[in-house]
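Of the protein chains in this complex, one is absent; all others appear in place.
Coming up: subunit A.
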Amino acid sequence: MPKASTSAAVKAPRGKKSAAQPVKELIEEAYWNYVLEHGQEPASVFKFTKDHGWKEEEFYAHFSTFQAIEKAFWRSFTEETVAIVNGDPDAAEYDARQKLLAFYFTFFEGMLQHRSKLLCRLPRKLESARVISGMTDVFSQFAEAIIAEGRLEGSIAGPSKLDSIYKRGLKLHLLWLLDYYRRDTSSKFEDTDALIEKSVRFFFDAARWSVIESAFDLARFLTPRNNFR
């Protein structure tokens, strides 16, 4: 049962636009506050906008459904991450592997602010989750660029027919890391960092001995360990 007091807890716009003209960011903030505090969506757009003193049509000017808000978040978070990696002057010198590492590390560091969204709002099976379709689209484009760069510099080999498989593989890789991260209970989520490191290495190893080596190392890492932490 939504508590009446919660709607009062919505911050009144700080002297900028009046509540009658909600900015996109205000809607998003209000929505996330509600959903993370209550563990479920508001009863309806009608109720949600009413509680904030907005008109229902003002909501639809920006979003068609509640899920659209969530979808937009995942997409723009990923877009932002890609932009950071592509825009960083040091990262311009990175090879394909380093760029992928940079993406993952930046992504998961950013996730620290949004972990509850991940834990509370994403379904168990990520692969079929429509709410993150924008995220995976954006990432797939980035992955394509990584693969192309990898081919140029020789760190990715094999027939070019494999490219679409590599791309799909990287997409699944991201989802797998996301799933691991949400179940990660290690201090500062350092297990996720370790997994990123090992799994990216595994993905990129071309020479035969190093494939076996890194597979073994990765397998060792994933087998149940005594976690005294």
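One rule holds for everything that comes next: a residue touches a chain if its C-beta (ideal position, glycine included) is under 8 Å from a C-beta of that chain, and two chains touch if they have at least 3 such contacts; residues count from 1.
Going forward, contacts and distances are computed from a predicted model.
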- Item | Identity of the absent chain, which is to be given by its UniProt protein name, from "NADPH-dependent FMN reductase", "Rod shape-determining protein MreD", "AarF/ABC1/UbiB kinase family protein" or "tRNA N6-adenosine threonylcarbamoyltransferase" | "AarF/ABC1/UbiB kinase family protein"
- The listed residue (A:E41, A:E58 or A:E197) that touches the chain absent from the view is A:E197
- Any idea which of A:F77, A:Y166 or A:Y181 touches the chain not displayed? A:F77
- Item | Touch with the omitted chain, as defined above, among A:A102, A:V131 or A:I147 | A:A102
- Query: For subunit A, which residues reach the chain that was dropped from this view?
  - Reply: 25, 73, 76-77, 80-81, 84-85, 88, 90-91, 94-95, 97-98, 101-102, 105-106, 109-110, 113, 154-155, 193-194, 196-197, 200-201, 204-207, 209-210, 213-214, 216-217
